[in-house]
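Missing here: one protein chain of the complex. Every other protein chain is in place.
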Amino acid sequence: MTIELSRRGFCIGTALIGLQTVSSSAFAARSEDGTVRLGLVAPMSGPNARYGSFSMRGAQMAAKEINSVGGVGGRKINILPGDSQGTPVEGVSATRRLIDQDHVDFIIGDVSSSVTLAMQPVAEDAGVLLLNAASSNPKITYKAGVGGFKWTYRNYPTDENRALIVLQYAAEKKGFTKYAVLSVDTDYGRAAIEFTKKYLPRFKSQILTEDYYKEGEVDFRSVLSKIRDSGAQAIIMYGNADSTPIVGRQMMEVGIAGKIPLIGNAEFNTASTIKAAPKALEGAIEAAAWLPAYESEKSKAFVEKFTAEYREAPNNHAYVHWETVHLLARAIEEAQSIDREKVRSALSNIHYTSAVGEVTFDDHNQARLPMILLEIENGKPAIKGAYSAEIDYPK
Amino acid sequence: MNGLPILDISGLCKSYGAVRAVDGVDLHVDRGEICGLIGPNGSGKSTFFDCVTGLARPSAGAVKLDGQDITGWSLNDIAREGRMLRSFQKTVVFSALDIEENLVIAGQMFTFPGILSTFGIGAAARNRVAALRDRARELIKIAGLWDVRFQPAGKLSGGQQKLIQFASMLMPEPKLILLDEPMAGINPKLIERVVESIRLANTSFGVSFLIIEHNIDVVTSLCQRVVVLDQGRKLAEGMPGEIVQNQAVREAYLGG
Amino acid sequence: MFFTVIEQVVNGIVSGSVYAIVAVGMTMIFGVLRAINFAHGEYYMLGTFGAWFAIEYFDLPYPVAVVIGVVTTALIAVIVGNFVMQRIVGAPAEAGVLATLGAALILQNTIILVFGGSYKFFSGGYIEPVTLFGFTLAEQRILIIIVGMIVFVGLELMVTYSRMGKAMRAVSQNIECCAVVGIDVRHIALWTFILGAGLAALSGVLTAPVNVSVYGGMGELITFKTLPIIIMGGLGNVRGTFVAAMILGIAESLVATYIGLQFRDTVGFATLMLVLMWRPHGLFSAQARF
Partner (left out) sequence: MTEIVREVTVTPAERTVAAGRDLRGPFGVALIALACIAPLFLGNYPLHAIIIALIFLLPAHGLNLLLGYTGLLSLAQAAFFGIGAYTSALLAVHFGTPFYVNFLAAGVVTGIIALPLGIPALRLRATSFVMCTLGFVIIGQAIAKNWISLTRGDMGLAGVPKPHFALGPASFTVSGTVGFYYLVLVIAALATLVVYLIVRSPAGRNMIAIRENETLAESVGIPTWHYKLVVFMISAAFAGFGGSLYAHYLTVVSPLTFQMYYSTTMLIIVLGGGAGTISGVIFGSLLFVGLTEALRVAPELRMIAYGFFLLGLVFWFPNGFAPLIGRFSSFLEKRK
């Protein structure tokens, strides 16, 4: 037994030493390898992979572009992926791994707001810059910057501006006062409607029916017939791109296509969506941070390149991640260092020209983004203006 | 002790749709008696057992245990009282557990006052289990299973398993035990041991028995009285010797 | 008001038909294999992808794409059936849950790996709306209802008259006896599974034109829709499953109209739990299988 014990003791001892060597060698790897280590947290497996895949492709394309011209300040951008599966606990695990194992200096992520909210304190503790590019829950930046989390930045519009702009346009230009709500049942869809409700009295408008659909829902006939009979003048829809063509086709089925337009944001403007249900999307009003048809050289080049590279048209998620990597590269360039603290302050003071307009950050680390308002006319998005507004932070 | 029978069944019926599996059977078991229940396959013996012990709900009739009406009680309601216990033909032991554990389990619910007390880990609970264990060991010795007591019960032979089950039923000191074919599928050498155990339980512990059995030698040597079922009805009743000679019984077995 | 209710019932029957075609395969698989197939929706997804691939890459017409989708899925089902489903015959329930979950993960994420995770547009099918008795439906939906009927009648005939069908019924009733009478249980299990997967694929291909989006994770929702149906229908009971699918379709439609779309996905399980409280063995007896 004694022999046994000592042998085991030896084994454990060896294992301990082994582990120590592993961890210390891992730290050694942290020494400058001449790259910008950028983590990208997004859902890459499971049902939510349909959102993550665009994010990854957008970011990778941006990195490729930057690296092909020599990188940023002589450093290549090295994107390290972390799969969140759209679940907070997986997202946190991925973030931890990126920080502690891969020693990333910057993280972009996640798409889902609950995941981002869970990642915030982790990034804060580690002092790693978390740059969100696709979550719209207002709480993320309520709590950032002067609100607490110094290391969280968001280069994505919150839902409040969007809701106001859409409602204003619909009321003033179209004279709508009665709405039906059909939004996605996530924090995005719910929050956008919450903000819409906040502004309803200002335009003497009302909501007649209110429904939320689950991500991946395919049957809207019942709710669309209800909307048809309700007397609503427009359907307020905040959702994800993949549901829009389904809704459009079923609007044609129940006979409201062309009579009750969609307003809000759910990628009404992409060519394939319009093609799927042209009649239903005619007259749709959308407030978007970006759209593939946007008339700017930078934007057009992006769409072209993306389509050539991946054999599919980019969507909003692809764009925002592409743009955010470029934004970060710009901040690093201005900081002339990959020192996180320096990059962070560079980001706070940045004046970045995106494909849509100028991006700056407010004291809550929330990007002030121009929002494009468009209407689908004759099967093509027609831009009706760009708006930008300050956010009212709760005191 | 009064002269009231320990088990008194009157007019018991059980029908499944149009089929009458048990059709108005009267039967009683006297105190201290070993009563046999025989009949050809499909005569309704097992259904009858199930109705008496609460595994099935009788369609009509009354079951009285020790003078108390227990008609329609569930298996567990009856078992929890600890007065009348039954065995099963097929499944007889908790196969992953060793013999001692099997016996302790069989006694637990009659030692602990309630469910929550069984979660106890204090001295009181430990003492109770220790007492059960002592009794279990005694019974294991009596059953002649001492050498194999740490083996998982499922690994033992059919006969040994029947012995374990029989010993389990003696844990709570019941007044009446219903055995469903205790000799089926066991090694002939063990039959004598099972018979001895039943006899011992009957004489030393004063347990009454109602036994379904096909082995007619066992029935004649063990039972004081035999009841014959055929097609759900009572065909005959009497001393084993008489029954063996009974013409109707012979016809039922041969013709059925 | 009355018209609205009728219209919603019709809507319910349309979605019920889709559920029915998927669920009937799953319930037969349960009958024979005694396993809840958590991967069932994935065959729906595979069928859709097969057809999408045929249309997108080879420009084939929709009817051909339907055949390709179903056949591809059946071939994949042969592999999964051989390596997974046959082995869980007689295994404990939790083994079935884990094995089919594993199969679901592999199928779903392989598709994501090969085709990318993003959603695709399905461009085949007959999507023009037509008006029948005052209800406007896409032609495709009428096709779905008709195919649903054909599948139901076909299955009824098959289990009553064909050798294979009778064997399936036998296996679902008593697996031990079948082995004794010389029915090759493994063989029957495999064929039932292929048939079930094929039906799921058929349902996927048929609904693709009206559901438009195609993506790797689309099967999961279908699995969850189907589970309560097969329990309510009396596991393994084909007729019961059809009725349960219709009930669920109609109930969902009415809930979406009068309570709210957000509660729609809860309807299945809520109904199931209410039904089980009232009748612990489902609406239809599991004894009268097939």
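Should a chain be cited, it is by its letter among A, B and C, assigned in written order, with residues numbered from 1 in that chain.
Rule of thumb we're sticking to: contacts are C-beta pairs under 8 Å (C-beta built on N, C-alpha and C of every residue); 3 or more make two chains touch, one makes a residue touch a chain.
Keep in mind that what you see is a predicted model, and the values were worked out from it rather than measured.
Here is the thing to keep in mind: the chain we left out touches A, B, C in the whole complex. From the options C:93, C:130, C:150 or C:177, the residue with contact to the unseen chain in the full assembly is C:93.
What chain B contributes to its contact with the hidden chain is residues 53, 55, 74-76, 79-80, 82, 85-86, 88, 91-98, 101, 104-106, 108-110, 112, 115-116, 118-121, 125, 128-129, 150, 152, 168-169, 171-172.
Residues 1, 3-5, 8, 12, 16, 19-20, 23, 26, 44-46, 81-83, 85-90, 92-94, 96-97, 99-101, 112-114, 117-118, 121, 125-126, 137, 139, 143, 185-187, 189-191 are the ones on chain A that touch the missing chain.
For chain C, the list of residues touching the undisplayed chain reads 30, 36, 83-84, 86-95, 97-99, 101-106, 108-110, 112-113, 186, 224, 227-228, 231, 235, 262-263, 265-266, 268-270, 272-273, 276-277, 280-282.
Here is the rule we use: only the chains that are shown with their structure count from here on.
In terms of inter-chain touching, the protein chains here follow a pattern that is not a line, ring, star or complete graph. Relative to chain C, the most remote chain by averaged C-alpha coordinates is B.
Among the chains present, the centre nearest to the common Cα mean is that of C.
Centre to centre, using the average C-alpha position, chain A and chain B are separated by 71 Å. Touching of two or more other chains is recorded for no residue of chain C.
The touching residues of chain C, counted against chain A in their complex, run 4, 7-8, 11-12, 14-15, 108-109, 112, 116-121, 127, 129, 136-138, 141, 207, 210-213, 215-218, 220-221, 252-254, 256-257, 260-262, 264-265.
Against chain C, the residues of chain A that register as touching in their complex are 44-54, 182, 185, 210-214, 216-223, 225-226, 229, 241-243, 245-246, 249-250, 252-255, 272, 275-276, 310, 312, 315.
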